[in-house]
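The other protein chains are all here in position, but one chain of the complex has been omitted.
Chains: A, B and C, in written order; residue numbering restarts at 1 for each.
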Amino acid sequence: MSLQKEQVHDFIKKYGEGRISRRQFLQAVTTVGGVAAAQSMMPGFRLATALAQGTPTQGGTLVAATIDKPVNMDPAFAELYSSMQVYQNIFSKLVNLDRDNNVMPGLAHSWEQLDDSTWEFHIADNAYFHNDEHCTAADVVYTFNRLFDPDLGAPNAVFLTPIEGVEAVDDYTVRISTQPNWGGLLEALGAIVEVVNQKGIEENDPRLVPIGTGPFKFVQWVKDDFIELERWDKYHKPNQPYLDKVIFRAISDDTVRLTGLQTGELNWIEQVPLHRADELRAGGEIKANPDGEFFPDMFLINCSKPPFDKVEVRQALQWALHRESIANLVWFGQAVPSAEPVSPSNPWYSGVNVFEGGPNIDKAKALLAQAGYEDGLTIRYAAQPQVPTQPLVGQLLEQQLAPAGFRVEVESFESARWFEELFTLNYEITGTYWSATADPGEHCLYPLSHSASPWNFSAFRDAPELDKALDEFRFTLDPEARQNAFANVVRLHQEHSPQVFMVNFRRTYWTQPNVHGAQTLPTLELRMEDVWIDA
Amino acid sequence: MRLLRYIAGRLLLLLPVLFGTSVLIFLLLRLIPGDPAQVILGLRATPERLAIVREELGLDLPVHLQYGQWLGKLLHGDLGKDFRSNESVSALLRVRLPVTIQLTLMSLTMAVLIAVPLGIRAAIRPGGIADRLSMLLGLFGISIPDFWLGIMLILLFALGLRMFPSSGYVRLDADLLGNLRAFFLPALTLAVGLSAVLVRITRSAVLEVLELDFVKFLRAKGLREQRVIYQHVLRNASIPIVTVIGLQFGYLLGGAVIVEEVFSLPGVGRLIVSYTLERNYPVVQAGMLVVAFLFIMVNLTTDVIYALLNPKIRGAGT
Amino acid sequence: MSLLSVQNLTTEFLSGGRWLEAVSDVSFDLQRGEILGLVGESGCGKSTIAYSVMRLLASNARISAGEVWLEDLNLTKASEDALQDLRGSRLSMIFQDPMTALDSLFTVGHQVIETLQEHLGLNLAAAQERALDLLRQVGIPAAEERLGAYPYQFSGGMSQRIALAIAISCHPQVLIADEPTTALDVTIQAQILHLIRRLLVEEQGSGVLLITHDLGVVAQVCDRVAVMYAGKIVECGDVESIFSNPLHPYTQALFKSLPSQGIARGALENIQGLVPGLADRPTGCQFHPRCIHARALCRERTPPLRNAADGQEVACVLYD
Partner (left out) sequence: MSARAGRVGKLLERLRGWYNASRSAFIGGTIIVALVIMTATVSLYSPYKPDAMDFMAPLSAPTAAHLLGTDNFGRDILTRVLYGYQISLAVALGSVGFGLAAGVTLGLLAGYFGGALDNLIMRPMDVLMAFPAIVLVVALTGFVGREVSVMVLAVAVVYVPIFARVMRGSTLEVVSELYVEGARARGASHLRLMLRHILPNAIAPVLIQASILMGIAILLESALSFIGLGTQPPDPSLGLMLSEGRSFMQQAPWMVMVPGLAISIVVLGFNLLGNGLQDLLNPARKGR
């Protein structure tokens, strides 16, 4: 066991035997647990690893194994992030986000903001769709019109409601007008708007055959087996992509995926068995690429009926929760405890924690008493066996929340039944991940907890001040003011706790030692155009 | 010939049974709670989207109309489309069916190659090594859960000795050696259980035939022992053996899902189970119907082999 | 030199951990052109003698003493390969139940031809020709079509004829017939017995060992007869003398219980007591507990087979 784990267990043992107080115990565990997170925060650390990669070489085939299988290639639906992992290599976006959320040129090489509600983007004149159609501003306009088409009902349209109009000024300039002071345009364009071509959409089923201007061209998709992409020679960025071909396979079992990498069948995998991450990192037989925490795991709480209709019960849960042991025992230290959608290493991190110093069993009990549950209560935790971490968290909660008076009953539902429990608001509490935190305010907190949002699964509508804070955040342009507005949203969200953020999963892509350029990005996309293989 | 009339009769019976099965599957799936549209849209479902998707998939029609539509298309050979990816179900089955059939054939062949010779030798030399071996195989083969055996084989041969891949499917036409290596462990896992049953059946069948009078007469007329056993005795013992192989073939079509899961082989069994969880009706209906059809055809084939083996049943002879 | 000579044959069965004698110290000879009847109640060991001669004993039986000679060949010492060549060619056997003697899954023709090919190495055409000829010899009507027929299409009598055809296919020197007609009705019985005599004895001059429990069959077709009781031959000789002047008390008792004699000599007498099982065989003369002339001596001494009259031997203290 790595040094880090032994220390954690030593403390838990002492705490168990009552030799050290709760406060000492938590303080120690947090610092130890936080070491890994702190390490990756230091800029120096990240810069050094990038430079050490050497100069890229052309050619080679990358066989990549993701966890889940892609289901739908149409970018308008953005259905399951495993589909996005593939098609974001086939389409281009106007702008892209780098590891630190800086906005970098994409299809648009430059852009400027004319006034507080109008932007202009200048797109590359040498971009071609994979059906040899020349890419012009008209295609960008068509993309937006398709996204807003009510008949199609594209889910991502929810993130773009502040956009008022999109028009082509000339062949290579697009003007986008928005409601005044909307601060989230660039992140939205960088996360969820892939430019499509009308002819490409209409000539074949966009769900099966994607046509984009991206670095790789779609070749074939053998269901439940693999997807093959090959290099697009007319890509608008000079001498990219480096790889000739990328093969995507989906292997759900961690051990099997790892063996594939170790035996050389694969040269890129999305995840290794978490309990072996530290051991493999030390081993050096396979390479751990620069990681990132952009994947929060949280509790969804049904606020429309007892027992969680009372805010005190939700706050009691916050006080009773011990995020470090969840991170250690369910994610084996490969996740960072966090009470907000982003982790400390993220530029957006506000550091606000209304429940600082938790877990605090006495406060939890007091709150439960206030809510009328002096002798505790039973809560039903709905778990999806198909998502391995959910049943594990459920079983851990059973032990962890008992002292505070919560009797946790873990109920398992296969995916179809789980979604039904969710949409019919029959569930009480459940867990889920959320894969959109490029702009944690607009793409995570807003859709989850704004009373007008269709994805407010907690049916939480009794906090107008939270709605106000969310709208205020949305329509703040100045980065400094936007950061403070985010901190304000986080505080209000924590006070009401319609959702409770647990941990942020540290996602590390593992490759053969001779593979370079792979890294974890805020949009969770696999930018294979930056990847190359030493000869 | 009476045999042809017999087969024709059984084929006629096939239609009502398949029809009954299709109705049963259709209703069973729709009775299970859970709405396919919700699964497709996942967390990003909105009421309007749900309505659009349900309408697209024809889920808003009353059940009997849905069945009529499905049956109509089925009769024209169109198995419908995968709810989620809009891929045609027949394309999906074209990938999945060969995997299950190859796994079934390979494991059955292995089982027959292990069990039949061992069973015969055990019957010829009671108390010999083969006899004790057949007892052990017969007992432990059916007691050890095949998915545990699979895991142990992976632990030893794939992860340990790295002789075989621990999972994954390699297409036959793409890479023959790779395909055989990929199918070896799963087929062996199934073969152990199958041969456990088969060796006992073979042994008792041969023992029973050996005690029949005609064997005494064959030996009395000086026929070589080799010919007595492998021509006459085995042929007579083959009727119960063929019956069991037929039953096992039918079982494997759907039952191998667990081993398909352990080795993550994209077989029909696994398809049916995982798509049932997602309420992907067309795929499950087609999958189950194909399995039921193959199951019935295999039973018919076993009965035909009966007739071929037994002249009296087929009314042969001048 | 006699055709088949059985000398002091003793065969034992393993039952309940102990070896029990089924045939004890039996000797007789079979000459060419002769049918020797071996008669006795069931359980007296007559079939065991047949299987001992053919060396086809079950796995729990063994020849513990004595020898069997086929002309110059010692069958008890012969190797399994030698025996396989011998069986069906020089030494043949037919069984009691014809309906189960043939393999129901193969045509009758096939089962005849495979024997010919095994021993005579005939090619298919020659073997088929020979098979047709054999079927005609044993009296199968329309032999050409019947060649391709299956056993289930034949009656008991017909099946036994086919078995006989197979048995004589390679001109055997000796035929052992173990109760060949017991399962058949009387009219068919006579035909089969005469067929055996004509084909084996008259046409080929072979020897036939006919095992039966029916004295009528013996009378009908045998030249000489040996009466067996509890694993031993108690009396043997040519049929005329035995039938006209049975010497051994058991033989006499057998004849008294025979309705077919046609002489209404009072009620049929049956022999009181039962044939002793293998395990509880009495000492001395096996028959003494049931013998009306039994004396003290009978209990101690087992009388050997002695010449009592010309062509007649008997093992009984009365004639010592």
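Simple rule for what comes next: a contact is a pair of C-beta atoms (placed from the backbone, for glycine too) under 8 Å apart; a residue touches a chain by one contact, two chains touch by 3 or more.
Fair warning: this is a prediction, and the values are worked out from it, not measured in the lab.
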item: Shown chains touched by the chain that is not drawn here; value: A, B
item: Candidate in contact with the missing chain, chosen from B:17, B:63, B:129 or B:308; value: B:17
item: Selected from A:414, A:428, A:442 or A:529 as touching the chain missing from the view; value: A:414
item: Hidden-chain contact residue, picked from the options B:104, B:276 or B:302; value: B:276
item: Sites on chain A contacted by the missing partner chain, in the whole complex; value: 9, 12-13, 16, 253-255, 273, 275-276, 325, 329, 383, 385-386, 388, 391-392, 394-396, 398-399, 410-412, 414, 416-417
item: Touching residues (missing chain, whole complex) on chain B; value: 17, 20-21, 24, 28-29, 31-34, 139-140, 142-145, 147-148, 151-152, 154-155, 159, 200, 203-204, 207, 250-251, 253-255, 257-258, 261, 269, 272-273, 276-277, 288, 291-292, 295-296
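Note that in this section only the chains that are shown with their structure count from here on.
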item: Fewest hops from chain B to chain C - one hop per pair of touching chains; value: 1
item: Taking each chain's C-alpha mean as its centre, the one farthest from chain B; value: C
item: Where chain A and chain C are represented by their mean Cα positions, the distance between them in whole Å; value: 94
item: Whole-Å separation of chain centres (CA-atom averages), chain A against chain B; value: 42
item: Junction residues of chain A - those touching two or more other chains; value: none
item: Chain B, residues touching no fewer than two other chains; value: none
item: Chain C partner contacts - residues on chain B that touch it in the complex; value: 126, 212-214, 216-225, 227, 232, 235-236, 309-312, 316-318
item: Residue ranges of chain C touching chain B (in the complex, touch as defined); value: 54, 56, 59, 84-89, 92-95, 97, 100-107, 114-115, 118-119, 145-150, 152-153, 163, 166-167
item: Residue ranges of chain B in contact with chain A within the complex; value: 32-36, 38-49, 52, 82, 84-87, 91-92, 95-96, 158-159, 162, 165-169, 171, 264, 266, 271, 277-279
